[in-house]
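Coming up: chain A.
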Amino acid sequence: MRAPATEAANATETGKTVLSAENISLTFGGLKALRDVSFDVKKGEIRAIIGPNGAGKTSMLNCINGFYHPQEGTITFKGVARRRARPDRIARQGIARTFQNVALFKGMSTLDNIMTGRLTKMHTNFLLQAIYWGPNQREEIAHREVCERIIDFLEIEHIRNTPVGRLPYGLQKRVELARALAMEPDLLLLDEPMAGMNLEEKQDMCRFILDTNHQLGTTIVLIEHDMGVVMDLSDRVAVLDYGNLIADGRPDDVQSDQRVIDAYLGVSHQ
Partner candidate 1 sequence: MSVQREARPDEANTPTVEAEKAPLLSVNSIEVIYDHVILVLKGVSLTVGEGGIVALLGGNGAGKTTTLKAISNLLKAERGEVTKGTIVFDGEQVQDLTPNDLVRRGVIQVMEGRHCFEHLSVEENLLTGAFTRSDGAAEIRADLERVYAYFPRLKDRRDAQAGYTSGGEQQMTAIGRALMSRPRMMLLDEPSMGLAPQLVEEIFDIVRQLNDKEGVSILLAEQNTNMALKFANFGYILENGRVVLDGEASALRDNDDVKEFYLGIGGGERRSFREFKSYRRRKRWLS
Partner candidate 2 sequence: PQKAAAEEDAIFLPLTVYRTGAYAPNGIPFANGSRDFLQMLMARDGGINGVPLEFPECETRYDTAMGVECYERYKDGGAKGAAVFAPLSTGITYAIMELAPDDGIPIHSMGYGRAAASYGKVFDWTFTFPTTYWAQATAFIRYIAQEEGGKEALEGKKIGLIYHNSAYGREPIPTLERLSEDLGFEFVSYAVDHPGQEQSATWLSIRRDRPDWLMMWGWGVMNQVAISEAARTGFPMDRFLGVWWSGSEPDVRPAGPDAAGYKAGNFHSIGTEFGVLQDILEYVYDGDEDAARENNWGEVLYNRGLVNYIYLTEAIRTAMEEYGNVTLGGEEMRWGMENLNITAERIAEIGAEGLFEPIQITCEDHEGRGPVIIQQWDGENWERMTDWIDPMHDVVWPMYEESALAYAEEHGLEVRDCD
């Protein structure tokens, strides 16, 4: 947990592009959710996407992890271009995400939810699993240890065995983050991770995000409506409005961009 922030920040400046989306267009019936949007993510950076409600931010993430298939445009991840790929393949390539409306597995405990993040990394066959003792147990324990580290890291020890459906919203979001982290992704997509949290919790969450970024070197794409958070955390910010990319750049530049103020921030924002 000691990696100096500045170093990491430098790394992002020089990082190479891990993901690039080119000329993405996505329509639903008559509605154009994304219009010819291009943007890229560099290795190790925290990349924010902001924009008014319904601008297409979530849709963008959905395109990146293959849940939506854009009508036009290509997405290149780690140098491999793709057009249509199933989300599970993309997950295996190293993209994890959290969801705007919590998408936890409601019937399972926190620990099990986090363990699902490890599923792609487990390999014993079902007969061994049915017998349990032996290889399967060893594997379970190995992965359990990884998950416990994440649980520790996110300070959710006390709810380890609680069914997630009963957790308050904020903790659910944290468990979701834990699950995504358990996948040990190269690229982490966070969709409004701090919605519905109070300040204290936001601070925690920011800490977790930063630490993930620094310690694990995970590249992060972040959608957030709290401007304080976005401005403080992100290296670069893309702004969407009605499916158009209206600005893209360093936080300070974006913040003072008149179009962004009009479309998104509103006059009253400092």
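These made the cut because all candidates are chains of the complex that A comes from, given by their letters.
By definition in this document, a contact is a pair of C-beta atoms (placed from the backbone, for glycine too) under 8 Å apart; a residue touches a chain by one contact, two chains touch by 3 or more; residues count from 1.
Keep in mind that this is a model prediction, so the values were computed, not measured.
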Identity of the candidate that touches chain A (this complex; choices 1 or 2): 1
Interfacial residue positions of chain A with respect to candidate 1 in the complex: 5, 28, 31, 50-55, 58, 100-101, 155, 166-171, 192, 195-204, 206-207, 210, 225-229, 232-233, 264-269
